[in-house]
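Removed from the display is one protein chain of the complex; every other protein chain stays in position.
What follows is subunit A.
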Amino acid sequence: MSDTNQGNTPVQDDDLPQPEVRKSKLGFSLIWLVPIIAALVGISLMVTHFTSAGPKITVTFLTAEGIEANKTQVKYKNVVIGKVTTMRLSKDRTHISVVIDLEKDAAAFATKGTRYWVVRPRIGASGVSGIDTLLSGAFIGADAGDSQDDQNDFTGLETPPAVTHGAPGRRFVLHASDLGSLDIGSPVYYRRIQVGRIVSYELDKDGKGVSLQLFVDGPNDRFVSKDARFWNASGVDVSLGADGLKLNTQSLATVIAGGVAFQDPPGPHEETAAPEMQEFTLFNDQGTAIAPPDGKPRYIRMRFEHSLRGLAVDAPVEFLGVKFGRVVSVNLDYDEKTQTFPVIVGAVVYPDRLGQAHDKLAKLSGGDGDSEMPKIMSGLVAHGLRAQARNGNLLTGQLYIALDFDPKAKKVEFNPNARPFEIPTTPGDFDHIQEQVASIVDKIEKIPFDSIGKNLDGSLHELNATLKQVNTELLPEAKRTLQGVNKTVGTANDALSEDSPLQQNIGNTLEELQRTIRSVRAFTDYLGRHPEALLRGRGADAAPPVSTPATPKQGKDVQP
């Protein structure tokens, strides 16, 4: 390619300097490297674009809340694996479908079993989740499955799955009569430590109960044995029944949010860990959960001829003191023949709760299945088994049904083919108490309280008069006599006491006597020496030898 115009013939001017000529080594214009590099860059970009492009998938959701095209990201374990590219409403306007461009290395998320859900801030029973989405906006969470089969259309979950795929642990199924305060995410406790949570729940197909799925995290899932018992640990359980007041609470969180607890039954039981998805019954409380297995329930009916005030549904039914059932219905009936209102009580009993007794009886009866229980019962009724409404709680007046043997019971006919079969009854012990009280009242009434009163009154009058007499006459006299006696005794006492005049007199007299004797001796001694004294009298110089008479005090020293 030449830029110069070949058509011109230049005019050579010799005055002008001639240009130098140097040969270039390179015949190729380097400038063409630029578009070649550009092409290479472009091609490499195209190649990386096509090789890094992951699969395109479509996910349907009920609502597009929080999802935005070209903005909302798809995350797995908080790593971005894709992005929403377009979003559109379905033709029937029931849901929206979202097209997601997955990254190349996230191709495993376009397989069967992968789950997608929108992560929005959620405030639930188990706490607040997705709080980061408050600022960053919602994102789509993903959880890959096991399958290798490709799938490009998914139905998104409306609630985040409680368990991510591959998390260690096991799922189990619980059957309950109702959901109670449980919810997805409600905790599962083992010895009051949270080891799992409720994953999902659904109404049973027949509508007669609820099936809950729970997930117990590994390695604690090994504590769920084949015989494990689950009970509802929700809230505060206060029950005032025939067996008294009961108050049960779990942790505070459970009281507020509800939960499920499990434990092995006491005594011998299967220790091996339960397999995945084993089904359990959810009991209402720990007590019933731990009780021996119920076995197959049987329905019995009893007809009472008297009032059963205080007998409530769920009241226990006991067989010789063993609780083996509960009342399920209390209905009033009308008997045209006798024109009375018998009370028909229906109860569900669990013969298995009788343990060995039931096993042996069942063996003896030879019946099986449905006929076994009536056969056993007909034998027992023949031996005097009767149902009786008894008072279980004097405080509340609650009744329970007791099946007991009454040897004096009249023979009754028992129809073992009736369904439900009826167990004969005897009047309750409460009636006996009433009878006894009535007879006591009768006897009390027979006591002649009137005449007893009158007689008592007369006697009391007489007593009163006598007492008066005693007071006014007898007592002063006695007083005087006593005073006299007192005086006498006092005199005697005085006379006998150490410083009494009588004693002193005696002492004085004795002293006096001694002095006299001494005087006499002194006189005779003087006379012996001075016989002239008898004639001339006593000399002036002569000292009187006689001592002064003793003072009364000296008398003390003198022993009588």
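Basically, contacts are C-beta pairs under 8 Å (C-beta built on N, C-alpha and C of every residue); 3 or more make two chains touch, one makes a residue touch a chain; residues count from 1.
Methods note: contacts and distances are computed from a predicted model.
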Among "Sugar ABC transporter permease YjfF", "Paraquat-inducible membrane protein A", "Flagellar basal-body rod protein FlgC" or "Quinol oxidase polypeptide I", the UniProt name of the subunit that does not appear here: "Paraquat-inducible membrane protein A"
Absent-chain contact - pick from A:Leu45, A:Ile193 or A:Leu332: A:Leu45
Residue, one of A:Pro19, A:Gly207 or A:Pro407, that touches the chain absent here: A:Pro19
Residues from subunit A at the interface with the omitted partner, ascending: 1, 3-5, 7-8, 10-14, 16-24, 29, 31-32, 34-35, 37-39, 41-42, 45, 68, 70-71, 135-137
